[in-house]
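Missing here: one protein chain of the complex. Every other protein chain is in place.
On to chain A.
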Amino acid sequence: METDPRLYVTLPGLPMKNPVMPASGCFAFGREYAELFDLEELGAVAIKGTTGEARIGNPTPRVAETPSGMLNAIGLQNPGAQAVRDEELPFLANYDVPVLANVSGSTPEEYVVVVQTLNDAPNVGAFELNISCPNVKEGGIQFGTDPDAAAALTEAVKRVSTKPVYVKLSPNVTDVTAIARAVEAAGANGLTLINTLLGMRIDAGTGKPVLANEKGGLSGPAVKPIALRMIHDVRQGTKLPIIGMGGVQSAEDVIEFLVAGADVVAVGTANFSNPFVCPTIIRELPEWLDKLDVAHIGALRWQGEKI
C-alpha cells in the first residue's frame, strides 16, 4: 500500500507511517491477522501483555457482550517473556513495523524482568507498562490507581529499559491526570489511555455473572466518550505523547481522538467485529485530511492551551 506522507507520525521509539495500531490484547502477536492482511500496512503493533512467566489466564467464559461494547476477563494469558522474545517477536520482525511491547506483572521486579528480557529484541521500539489490567488480582492495577506506586514502577523500569517507556493508564480512577503527571515526573516517555473500565454482567435467567471471573474490562464504542474525555483531560496536564484508545472503529473516530489530544490511536475491540478494521481506517484517513484541508495529520491534535 502506498503510504501518504501526510500520515507519518513519529513517537518516541515508534516511527509510524500512519497513526493507527492495534491495541494490546486484541491482536495477540500478529500471526492470525497476518493471514488476513499485510502487517506493514499498520503504523505499529502493540503485542499482547507479557509477564515474566507464562500465564494460563482465567476460566471461561472470558467475554460477554454489552450494549455497544464487550467485557473481557482473559486474565493476561501469555507464554511468558522468554517465549515472546524467542518465538513471537521474530515472527513480527519479518514485517517492517515497529512493536510496542506491553509489559505486565505482579511486582515491580516482574516488570523489570520482562523489560530486561525484551530489551534486546530489535523490533521492539518501545515498552508499554500495563498498570491497569482489571482482570487479575495481580495484574498491575495496584500500580495504576496510586500516583506514587505508578511513579515508582515507572522509575524502576526506566532504570533498566533501553527503549522509550509508555505507561498505560487506567480509567478506573478519580483523577487520571494525577497519575499521568506522576509518571511523567518519573521519566515516562509517553502515555497510553484508556485501558478497559471495570464492569459486570449478570445472566438474568440464572442469576449468575456471565463471566467466570465475575467482573471484566469494558471496551468498545460504549467507552469512547469516556476515553475522549480522559485524553482531553490528560492532554491539558502533560506534554507527553498520547496513544489514545477506547472504542475506535472508524477514521472519523481517529479524527475525534486526535482532536481530543491523542498523537496516534490504537484499535481494540473493533478488530473482533471487523478483522480488517485497521487497514480500512488507514485507507480512509487521507480522505478525511482532504475534507478537513490539513497538510499533516499531526495538525489535528489539540495542542492544549493550559500546558
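The rule is simple: contacts are C-beta pairs under 8 Å (C-beta built on N, C-alpha and C of every residue); 3 or more make two chains touch, one makes a residue touch a chain; residues count from 1.
As a working rule, contacts and distances are computed from a predicted model.
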**Q.** The complex's invisible chain, by UniProt name, from "CRISPR-associated endonuclease Cas1", "BMP family ABC transporter substrate-binding protein", "Dihydroorotate dehydrogenase B (NAD(+)), electron transfer subunit" or "Thiazole synthase"
**A.** "Dihydroorotate dehydrogenase B (NAD(+)), electron transfer subunit"
Q. For the full complex, which residue in A:12, A:57 or A:286 touches the chain that was left out?
A. A:57
Q: For the chain that's not shown, point to the residue among A:51, A:161, A:192 or A:271 touching it.
A: A:271
Q.
One chain isn't shown here. Among A:52, A:69 or A:164, which residue touches it?
A. A:69
(Q) If the hidden chain were put back, which residues of chain A would touch it? (A) 25-28, 31-33, 35-36, 48, 56-57, 60-65, 67-70, 72, 74, 77, 220-221, 269-276
